[in-house]
Each structure stands twice: as C-alpha cells, then as structure tokens.
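Of the protein chains in this complex, all but one are displayed in their positions.
Which chain is which? They are A, B and C, in the order written, and residues in each are numbered from 1.
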Amino acid sequence: MLGLGGRKSPLVWVMHLSVLLLVVLWTLPTAGLFITSLRTADQISVSGWWTALSSAERNAITRTPDGSAETQVGDRYVIAGNVLKNGGEVVAFGRSSLKPTQFKPGEVADLGDGITLSVKADGSYELSGPTKLEGGQRIFYTARTPPAFTLGNYAHVLSANGMLRAFMNSLTVAVPATVIPILIAAYAAFALAWMPFPGRSLLIAIIVGLLVVPLQMSLIPILTLYNDIGKATAVDAHGVIGTLMHYSGLGQMSDDGTQIGLNPKSYLGVWLAHTGFGLPLAIFLLRNYMVGLPREIIESARVDGATDFQIFTRIVLPLSFPALASFAIFQFLWTWNDLLVATVFLSHQQDSLVMTGKLKDLLGSHGGDWEILAASAFISISVPLLVFFALQKYLVRGLLAGSVK
Amino acid sequence: MADLIMKDVAKAYGEVKVLSNINLDIKQGELIVFVGPSGCGKSTLLRMVAGLESITSGTLSIDGRVVNEVPPAQRGIAMVFQSYALYPHMTVRDNMAFALKIARKSQDEINAAVENAARILQLTPYLDRLPKALSGGQRQRVAIGRAIVRDPKVYLFDEPLSNLDAALRVATRIEIAQLKENMPDSTMIYVTHDQVEAMTLASRIVVLAGGGISQVGTPLDLYERPENEFVAQFIGSPAMNLLPGEIVETGPETVVRLSVGGLVRTAVPTRDSDKGLKVNVGARPEDMVPTEADEHLFEGTVGITEALGEVTLLYFDKKGEAAQVIAKLPGIHAGLRHKTLRLAADPKKIHLFSNGRSLLYR
Amino acid sequence: MFGKFLTAVAGLALVAGAASAADLKFKPGTDPQRFHWDSYDAFAKSHKLDGQTLTIFGPWRGEDQTLFESVLAYFEAATGVKVNYSSSENYEQQIVIDTQAGSPPNIAVLPQPGLIQDLASKGFIQPLPDDTKQWLLDNYAAGPSWVTLSTYKDKTGTPKVMAFPFKIDLKSLVWYSPGNFKDAGYKVPQTMEDLKALTEQIVKDGGTPWCIGLGSGGATGWPATDWVEDLLLRMQPPEVYDGWTTNDVKFTDPKIVDAIKEFGWFALNDKFVDGGSKAVATTDFRDSPKGLFTSPPKCYLHHAASFIPSFFPEGTKLGQDADFFYFPPYASKPDLGRPVEGAGTLVFITKDNPAADAFIDFLKTPIASEVWMAQSSFLTPLKTVNVAAYANDTMKKEGQILLDATTFRFDGSDLMPGKIGAGAFWTGMVDYVGGMSADNVAAEIQKAWDGLK
Partner (left out) sequence: MLQQLITAGLTIAVGITAAFGYFYGSNILLDLIFPSKAPGDRGTRNIRRAGVIRPWLFVGPAVLALTLYLVYPVVDSIWLSFHGRDGHEFVGLKNYIWFVGDARIRAAFLNNLLWLLVVPAASTFLGLVSAALTDRIFWGNLAKSLIFMPMAISFVGATVIWKFVYDYRAANQTQIGLLNAIVTWFGGAPEAWITVPFWNNFFLMVILVWIQTGFAMVILSAALRGIPEETIEAAVLDGANGLQIFFRIMVPQIWSTIAVVWTTITITVLKVFDIVYAMTNGQWDTDVLANQMYVWMFEGGGDYGRGATIALIIMLLVVPIMIWNIRNARREMEGR
C-alpha cells in the first residue's frame, strides 16, 4: 500500500530490511537461550552461546586414576588413559597449574624421580615411572573440540519426577482461569458498552482504576477470606455433603478428621483469583473493542426483536472474536506463566504444583543452574507458543470477517 | 388499521432540543417520506418511531396503542438502515431469518418467508453467501428482504439509497416503489435528504426543518403550494427563484415591483392593507419564459448555460445583493450566453412570501 | 457406581504413595558403627501416631528436599504419621502469607532467626517444651550459643525457647585447590596475617589470589555480609558482635566500620580479585568458586560456607581437587580464640498437634542427624551423634570445627531485622564494592535501621 505508484523497489527493500532487523533483534536473545539450553553447564560458563557452532579451544584438567590402575610394561610401571571423552584434539598439555600449556602433544614431560608423562594429540596419555606409581596426577591439557550439543538438559527437566503431573496441574489452572474471566468480562464489557444504565461511566472509571491494583496487595486479604470461608463451611466429614466435598477435592479435612470445610487452597480458589485479577484488563480491552462495533448492526438486531442477551450471544460475541482471541492468548500466557498466585492459592504439595513451580524446584535451593533454567524456560514457553500459533489463524480470520463496515 | 399517530412529540438531549411539536397522523398504506436538510432531525424522528431513541415528551401510537415505552421488536416495525447493518458473520439466509428465529417461528415458516422475500428481491442465488461477497445493491436488497420477512406493520427506511451509485439508486428506488405497489396495506416511513426520491416515492412528504415540521402534504401540494420559503426552495430542482419586491397593487391579483427592476403580476389575492408590504416573489425556474413584453419579472445577462438535452438551464449574472436567478427552458438553446434576456412567468405560478411564509396560507 | 470408581482410583494413588514412603535409605540395624539404631527403636516405641498427618514447610528444594525427605521417611516409618513436606521458591514470603492468612503448616523450618522473631512476636509460633533449653545445653556443643539462638520473644515480649536448630552450615571457611597450592608452593595460612601475606605473595607471583562473587539475583550482596561478620568476630570480642546484631553497637561504630574496611582490603584491590573489583558485585556467588578449578587457575582462594561444594564443577572430588581451611584468626588477637560463624535452619511449630511434638522429639535423636550426615551436606553440633556417620572426610573436618568452636555465632545478617540483614546491609555492601566509602555505607545502613524504630 505504501508503495503505490510505481518505483517501489527501494522502499520495499527498506521495509523488508527493517522488519528483518526487528525480527533479529527480537529473536536473538531467545535464540541465545535456546542454544544455551543445548549446551552443557561447563560450555555455558566458558564461552558465549554464539561460539557454539565453531570448534572451541578450551583448557581443562583431568586426573589419572590412582596406583591401583597401573600396569607393568617392561621394567616400568604405567598408567594409561585418554583425556578426551567426546573426541577432539589435544593441542598442548602441561603438568602444573603454573604452566598448563608447557608441552606439545607427543612430547614427554619429566615429573622428577624418573616419572614421565606424555599426551598424544588424540588424547591418549601415559604416565610411567621406574617404581610403583601413586597416580592421581593432574594433567592439564588444551583441547580443540568440535561443536557439541546435548539434549541432556531437556532430558533432565522432562524426566523430573512429577513433571507430567505439574503439566496437568498447569492446564487445570490455566484453562478455566482463561475462559471464566473472558466470559464474565465479555458480558460486563457488553453491558458497559451498549446497555445504558445509571452509574455506567462511574463503573468504567472504577474498572480503569482497578487496572493498577498490584496483585501482591490482594494476596493476604484474599487468603484470609478463603480460610474464613473454609472454617465457616465446615460440616460433618462423613455426611453426604462431606463425602461429596471430599471426593470432589473441594473439601479440606480438619486435623481431627471429623469436619470438612471448603478447601481454602483449591482450584476453584485459584480460578476465581485469576478471574478477579484478570478482569479489569479484560473488561477494559473488550469494552473498547465492542464500543467500536457498528452501532446500526446492534440496533438492527434490536429491531429484529433480539433481546440484550440474544444481541450479545448472537451478534456481539461472534463479532468480537478477534478481541476475545487476543485476550484469551494474553490471559492464558499470564496464568500459565504465573507462579505467585498458584503458590499462594494452591497448596505447595508436590501433587498440586504447577509447571512454573516445578521448574523453580528443579533449580535446586540455590538456583543458578543456567543450563537447567534455559531448558526449562523453553519447555515452559512451548505451550503458550503453541496456543499463540493455533489461535493466530483464527485471529486473522476473525479480523477480516469483522471488517465489514 | 396500522395508523401511526404522533402527538406533540419532542426530543431533547439534556438542554439541547432536537425536535419539538411534532404532530403527525399517518394512515395505513401510506408511504410517508421525511425530507429535510442534514441535521434537521429526520433520522432522529425515524429512530424514535423505531424505538431506538427515547421520546422525551408527547405520545407515539401505532394502531391506537401508545408505544412510547414499547421495545422496538414489539412495535411491529422493521427498519432498513443506511449502512444496511447486515450481520457480517451470517449468510444472507441467516440474516433474513434472524428475526424469525428470535421470534421462535417454525423452521418451515422461516424457510417460506425467506424464500419468498428472496424471490421478490431476486436474491435466491445469493442466499448462502456472506454479506462481504455481495455488491452494494445486493446488500441493500438483503437489508430490505430482512424487513419484508418480518411482515411488519410499518417499514422504516433510513436513507436506504444514499450509499449506492446514481444508476443503482434509480433502479432501487423503482424497486421500492414496486414493492410498495405490491404491498398496498403496509405503511412505510422513508427518510431521505434527496427530494427527487421524496417526490417520486411519497404518498405524502413531511418536510422537517429547524427542529419541527415545516409542511406536510402530497408531493404536488408541496410543489405547487409550498407553505413557506423553505419548502418552496427545498422542493424542486433547481430551487425556486426568490426575488425581493414590494406590493404595489392589491386585490384578487397582486402586482409586485421587484427591487431588481421588474414588475410582476400574480394570481395570489391580497388585502388592501398589504400595499407596500415587502415580499419575496417566488418563481420556479421551469416556469420562467423569455418575453419581449414590458411587463417582465426579470431582466439580466445570461452567465452560464447548462444544456441537459431536454431542457437548458440559464444562470443569470448576479445583480447586487439578490440571489442568482435560474431559468429552465425546454429544448436546446445554444448561444444565449452573454445575451441579455427578459423573463416573465404565468401569474398563476408565481408565489408570494412575506417573512418566509406564503401569503396563500394566511 | 461412580463413587466406587473414585474410591478405587484414590486407593490406587494411596498404594503408590505408600510404596515410596517405605524406602529407607539405610536399613535399620545395618552398619551399627555409624548409626545409633537404638535411638531409632526407642523413638519408634514411644511414639505411635498411626494415621495422623503432619505438614512441614521448609526452605529445602531440589536435592536438599530429597535428602530431607529421606530423613522424614524414618519418622514416618517409626510413627506411622503421614508427612507432607512442601517448599516454595519464595519460602520466606510464603510462610508470612500462610501464617498471616491463618493456614500455617504444622511445622515450619526457616534459616532466618530475624524472620522467626517476627513471626514469634505476632504470636504465630508455639513455644517448645520447657526441657528443650536444658537439652540444648547438654547435647549441643557451645550449648549456650544455641539456646540464645532458639529463644524468641512472644507476643507479650516474654522470651521463650521456640525453635530447634537442626542442620548447621559452617561459614568461616576458605576453599582452595590443594594441587594448585602444591604447584605454586603455597602453605595453608594459620593466621590472618599469614593469609594477607599469602594474598600479596600470589600477586607477586603473577596470580590472582581471590574469587569473590556477591551476585545472587534479588539477594545480591549477601556473601559480603559473611565476610564482614567473619572478620568482625576475629577483630572484636563476641559481645561487640552480639551488640551489633541488635544495633546496640551502631553500624557507624568504628569497630564495625573497620571490619568493613578489612573486607575492602581483600575485595577492593583490583589485583587481589579475579576480574577486578568491578566484577565482584556482578559475579554470581554460584559461579565464583569455579575459578579455583580452571586451567590456569583464575584464583587460589575462595571464602564461602560449607554448602559451596554444590557449586563446584561436576566431578570435583573434595579433599583431592578441593579442600578448605579455617578462616584464620589474627595472631595479634590471641584472646579472641577460634570463633566460628555459622548458619542453619531452625525448626518450629506453627500449628500444634501430637505429630508435630513427636517430630521435634525425633530431631533430638542422633539417628535423625546421622541419616542425613551419611549422605551429604549436613553438619550438626549434636554431641551424641557418631561422627563416623559423616559421608566424607571434608564433612567430618567441618563437623569437627563445629565441635571445637570456642565461640559460635550465627550469621549476623540473619539475626538482624529482615529489612537490614536481608536488605540495607546487602545494598550497602554492593555500594561499598561499587566505590562508596565504608563510612558512608555504614551511615546509610544505620539510617535504614533507625528508620525501622
């Protein structure tokens, strides 16, 4: 469109190049993470991820086995082995941390007392001496290794106990926590956009104001409320309602096992919490979209005899599909990536841990394992990305269908 | 049966009065056209009939039932919108069936109604298309079909042709006229700003101006005997010429001396007391004829001429403060440009207005 | 029908759960030279609580969680209690929310006495039985230090023994590579003066003496507080240290500022630190010890607590590839003896039930410690344990330091109010290595502390 009117090739090129630049800038950090997730912890800490494809020269230390591994060759005692485990080539070696590259491959280093050490380019070494050896000798070597990648990090993360469970838990949290707020927000947004009633603009103002409430502020009051509700709803644990609550997972048994009340830490609680926290933005975005729908279409439906409820379900809802789809994506991303709400409103038992919580767990109590972090970050974004790509098609289609004005 | 009566209907948005004193009595089978310049409130009035705008005061009754508070769907009306307002996510069939589905009609009934309407409007081949796959005229027909399907007491049209090109507009206009012909019992209210549409379609025209009704009447009534300068100028194209002057002779025939110089005799009767009254003399361009006689309405130099084939429009050079005078002569008149021409008119076709109101209606 | 189906499903799940609980790492009765099985049997006999449940919330996750759960398995097997252990990334915040909202676990475990004091003063912690104090004095080395650590003021301000120290980490350690020391001909220093001389010697030889990393995400700065605390204990009598943690001795006191400056002697000299002083604050503390093991070595010395071997490169053998020495005292201050700084976790009851009481009793048995000791990363000052149970010599050596300590002091920053010990102090240390003067840093921290009063 911008290139209308002939002579468009330079402009088109500029356009392609600038999009390319944007895309590269935007994917580079993630690409780095992805490559990092395919490297071992040692590789990560010694070289940048962009060097992963070139063969790397790296200094390393290894230790020969102790004396029990020696063999006798002629009159000398020998311990042999190979410093390289994954192929590559030794370019230098040494016997002391002070001069780790003192010798060329194949040279023989004198360790004193007639003991010698030699390392060949293929990594094989030989420690030999005239008397019995103690072994445990450190060998410093510089190896050139071809690029190597590992799926070990992913295997580690995926094989972690309870990962499938955590995945299910995340879905159980995220799906209703996406659908419920959208449903509630869509009705509210419709009323706020198209149904006149007193106090409407005040309500809109309040909702915009609530957008900014930091959810950390709500945690304690809400959890307290949940606990109170749990206590207030306590009934006999072995009655009909009690049994029902027990098997539905909604109930929480009291310590002595005689009473059961609504569990303050249940999926219901998390859904509602996510709903409450997600609503302001959902209403804000959806109302803004719905207000923009052609007014005559809604009036036409009204003249056709549709009630407000029918106008909403048959006209506004289908026409708002693009907005609903985009918000669904956002809300799903938030609930999927959320850790705080889930840890506060679900118990932190293993069996109710969500993915984010599980991944955090994997990092160990001190964190800092970048290779695990990288792999787990990639696993955790795979679902949101899948959702995005799946919904994107509908998003575009919906946008085109909606543009009849 | 389906009479529609407006009594002292008014509309205000807070302090701003949009419409007031609307009194109108529409009989079953009429096609009433609301015309008026943009912003005169004609669409608002229509939407009040539809129930899409609340009525601030006064009563609106359909079939003798006051419907001020009745929701649109239960007023027995159907409406065709300017932008068609088709539901973009539904096929033509679903668009037309929507209202019936809402009313929980049986599927057979719905199918019959939809197919009937489609046949009338020649939409049958398009029933399963989405609106975006239709041309403008087809969309408009779907919108009309949607109204027909409901078999309403009153049809409301809100400038239905304004989004169409000229040729389609004429064609669709005739279709609407035929539609009306086929449904003699249905009442229609039609809003337009195009006076040609008004003249050709209406059984009666309601001219709205300045927040009120300016005149109500049959098209010819309005053409021949406008109540005021506004209606006089609004109906007819090009607009009626208005020339200021002063009454010099009263009686069953009146003589007016025009400030631009001419002297004109009209069939409008006046009283003696009217002598010396400042009036505007109205003469339609098509009523002006060249004359050699002394007694003439106007004399001036032809500026621009427009030859339309069957007629020629003459635009005279402006004289002082007076509005430009236009004459419409039958046939082709080449070479009149820059010529000075003297014009006269049949006294029966001359109108007199004082303070904007026609002297006929005093 | 459906109910029956659900019951069956639930039953299956229970069976699966029970199977894992029955896995005891060391079979009771085996290896009696290392384990006090008699204490286990005695405990099992006196505590029968079949069918009860116990919820525990603690800081251990990942590997530590597995280790702790292996200890819990013995408790479950002995008592029949079903234990639910859970943790969370932000456990400090979580426990605050849970207690405040009225849904605490039965037992909570925290490494921060300051936070425990906070919970105690809000009335969220149940006092331990009265005999606990005497038990600590009798059974823990440097007992009075532990009693102090276990005592907190309740809602009314009355001091009571409320928390039980279990699993101690030793600070005051300097890690090094014996091979590199041998290559360069360095000796383990016995005094602080020697350590400083060694530092200068390494520079003279063309090496870099220290790896220091303060980075720790949101907690960046804390490793420096350990330095300052260790140095303070070696420069001033313990009373100064105690006064400092309660702010009776102000941060701006020259005694404290001197300790900060002493840390600066090590950390602010570009030649003394790997990467220069600029790298100190940004290097992650988990990455910093790796410099000891590179070829050629990036540094020779690393000051860290006993848990640091978790972050050594894979395959590093303690005792052979890596070793530690006690962060030495000043020869010039012989009267200060051999002070030890440590940290550790404290167990306390947030919602009482018989199983919770039983669990505290269980922690007093030697076997509870020995099971963990025999695996890894667990030190205890409990005198009744069999030190032979320690999994390796390094741990045994560390345990010995704990038993030999003349003065034991808990990590000072953990004793301070959270806003200081886990806030202003950290920030101050980051500012200090960033170039702010010690006096200004001390003044800032003191100001923050004043702001809390």
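The rule is short, and it goes like this: a contact is a pair of C-beta atoms (placed from the backbone, for glycine too) under 8 Å apart; a residue touches a chain by one contact, two chains touch by 3 or more.
The model shown is predicted, which means the values in this text are computed figures rather than measured ones.
What shown chains does the left-out chain touch?
Its contacts among the visible chains are A, B, C.
Per the definition of touch given earlier, which of A:Gly129, A:Pro176 or A:Pro264 contacts the omitted chain?
A:Pro176
One chain is left out of this view; which of C:Pro32, C:Pro159, C:Gly276 or C:Gly319 touches it in the full complex?
Reading the full complex, the residue touching the unseen chain is C:Gly276.
Sort through A:Ser18, A:Thr71, A:Asn86 or A:Thr131 and give me the one touching the missing partner chain.
A:Ser18
If the hidden chain were put back, which residues of chain A would touch it?
Those residues of chain A that touch the unshown chain are 1-5, 11, 15-16, 18-19, 22-23, 26-30, 32-33, 36, 44-50, 164-165, 168-169, 171-172, 175-176, 179-180, 183-185, 187-188, 190-192, 195-197, 200-201, 203-218, 220-222, 225, 249, 267-268, 271-273, 275-277, 279-281, 283-285, 288, 291-292, 295, 307-309, 312, 322, 326, 329-330, 333, 337, 339, 351, 356, 360, 370, 373-374, 377, 380-381, 384-385, 388-389, 392, 395-396, 399-400, 403, 405.
Over the whole complex, note the residues of chain B touching the chain we left out.
Residues in contact with the chain left out: 69-71, 74.
In terms of residues, what is the contact footprint of the unshown chain on chain C?
Touching the missing chain: residues 6, 9-10, 12-13, 90, 92-93, 96-97, 100, 112, 114-115, 117-119, 121-122, 217-221, 274-276, 278-279, 281-282, 298, 417-423, 426-427, 430-431, 434, 448, 451.
Simple rule for what comes next: only the chains that are shown with their structure count from here on.
Spell out the chains that contact chain A while also contacting chain C.
Chains that touch both chain A and chain C, as defined above, do not exist here.
With centres defined by CA atoms only, which chain is the most remote from chain A?
With centres defined by C-alpha atoms, farthest from chain A sits B.
Name the most central chain, where centre means the mean of Cα atoms.
Answer by centroid distance: A.
Would you mind pulling out the distance in Å between where the CA atoms of chain A average out and where those of chain C do?
30
When the C-alpha atoms of chain B and chain C are each averaged to a single point, how far apart are the two points in Å?
92
Can you work out the whole-Å distance between the CA centroids of chain A and chain B?
From the centre of chain A to the centre of chain B is 67 Å.
List, in ascending order, every residue of chain B touching at least 2 other chains.
Chain B, residues with two or more chain partners: not present.
Could you pull out the residues of chain C that touch at least 2 other chains?
Correct list: empty.
Which residues of chain C touch chain A once you look at their complex with the stated criterion?
3, 6-7, 10, 53, 57, 59-65, 84, 86-90, 94, 97-98, 100-103, 177, 179-180, 183-184, 217, 284, 286-287, 290, 293-297, 307, 310-311, 313-314, 320-321, 351, 353
Along chain A, where are the residues that touch chain C in the complex?
Residue positions touching the partner: 41-42, 45, 59-61, 63, 96-98, 100, 136, 138, 140, 219-220, 223-224, 226-228, 243, 247, 255, 264-265, 339-340, 343-344, 347-350, 357, 360-368.
If you look only at chain A, which of its residues touch chain B in the complex?
Residues 294, 296-297, 299-307, 310, 314-315, 318-319, 401-402, 404-405 of chain A touch chain B in their complex.
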